[in-house]
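Up next, chain A:
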Amino acid sequence: GDAPAAKKKPLRFGVADPLTGPAAIFGKDQMQAVRWAVEDINAKGGVNGHPLEAIILDHQAKPEVGIAVVNRFVHVEKVPVYITAFSNVVKAVAPIANREKVLMLSVGANAPAIARLGDYVYTTFPLADVDMNALGKYAYQKMGKRRAAVLHVNHETGRDGAKVFSESFKRAGGKIVVYESYEQERSDFTGLVLKVKAANPDIIHIHSVIRDFTAVVAQMRQLGVKTQITSYQTAFNPKMIQQLGKGAEGIIVTALAPSVEDNKNLPAYIERWKKAYKRMPIGLPYTQYFYDAPYIVAALYKWVLDKKLPITGENMRKALVAIKTFEQPLTNTVTINDDHTVKKPVYFWQVKGGKFTLIGSQKD
Partner candidate 1 sequence: MSTIVRVENLHKSFGGIVVADDVNLSFETGEIVGLIGPNGAGKTSLFNLISGVIPPDAGSITLGDHRVDQLPMHHRARIGLARTWQNTRMFHSMSVIDNLLIATRRYPGESLARILFRRRALDAFRQEATEKAVALLERVGLADKMHEMAIELSYGQQKRIGLARALMSDAACLLLDEPMAGVEGQAYETIIRVIREEAQAGRAVCVVEHNISFIRDISDRTVFMFNGCVLASGSVDELTRDSQLTDLYFGGEHPQ
Partner candidate 2 sequence: MFEVQNLTACYGPLIAVNDVSLSFETGVRMGIFGHNGSGKSTFLKCLVGGVKDVSGAVVFGGSPIVADQVHRNVMLGIGFVPQVQNVFPNLTVEQNLHIAGSKSNSSFLEEAYALFPLLRERQDQLAGDMSGGEQQMLAVSLALMTRPQILLLDEPTAGLAPAIVKNVLNSLSRINSELGTGLILVEQNVLAALDVVERAIVLKGGRIVFDGASEELRAKEDLWAWF
Partner candidate 3 sequence: MLTWGILGQLLWTGFAAATYYCLFAVAFSLVLKVNKIWNFAQAGVMVFSYFALLVAFRHWSLALVPAIVFGLLITLGVSLALERYAFMVFRDRNSSILTLFIFTIVFSEFSVYLIELAFGTEPQTLYPSLLWPVDLYGGIAISHWDLMAIVVTAVLMLLLYLFVYRTRYGQYLIAVADNENLAEIYGISRKRAYGVSISIAAVLITAGMYLFGTKAALFPSTPLQHLLIFAVIATILAGIGNVFRAGIAAVALSLIQAFSILVIASKWQALLAYILIFVVIIFFPRGFALPRKLSGLVRPSGRSASVAVADTAGD
């Protein structure tokens, strides 16, 4: 029960995510998932009777804020492990983790460079090379596309994702006919859209934040570009369908988290959202990973407590390396490879009749 859990000293860990700013739309739901996970763990007695406690701070998806927040985790809150997301922040705060020997778990940032940020930086989330590699191959082989246009927003995730997709598509045998980037916050994409139209591709991959994604697609559809569009996990968002209406039909997005078919806990989880907020979570797959992240932390704490080691970042890291494979409630098996990467199956969803529908997956 929870009674003993409340008495013992809480086991704390930090979570930094954007709760304000343009990225907050994802961060808010992700933090809700973390809170639920902590509640659930504590309801089951916590870790060896200790309650788990998440210290949630807002980094606004800005590196300089991220540095301040992580400094606070490390020096003021003195946590041995913290979780964060968003590639630019992850990169900015990684040196702190290494220097201060505090374990850092990246959840949701997917720049391939994250695997090489240092000894104390791990990801529990597959990086872009996983889903975009799969999508490139899928587009060529399963969908029979040959000529792709690639557009991406000029930030870390956009650049990396677009690059991995186009390389994979080319490797499979396809041709990239347009490859363009644009700055965030742009509102008019006429030139870009027409350039794509002129190049006449048979598939368009847009690697972009959700607002730009809907604006680009809306303008494409209005200018008569009816080509198949693909994107990645951020577009897995019901708001996108609402804003695009009919224009959203047929869009394919990837997901790195298991679907209802593959995970028995997921339907209940989705129900929980519907009950609490009358909607699906925004960026469902991300929230699955975030829900699961405290479970990893709990496992690490348990390993350290069982070995009666002092609670330090070094020992948390030792625990991670020792445990390696985690059975997770919403994302099934997660194995942390020695090279700091994670491999997971990729799921493909398509908008059909105004709803996301699973159309396939790739597991290897």
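How these were chosen: all candidates are chains of the complex that A comes from, given by their letters.
Going forward, a residue touches a chain if its C-beta (ideal position, glycine included) is under 8 Å from a C-beta of that chain, and two chains touch if they have at least 3 such contacts; residues count from 1.
The structure displayed is predicted, hence computed values, not measured ones.
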item: Which of 1, 2 or 3 touches chain A - same complex, any copy; value: 3
item: Touching residues on chain A, where the partner in the complex is candidate 3; value: 20-22, 24-25, 154, 180-183, 185-188, 190-192, 194-195, 197-200, 210-211, 214-215, 218, 221-224, 242-247
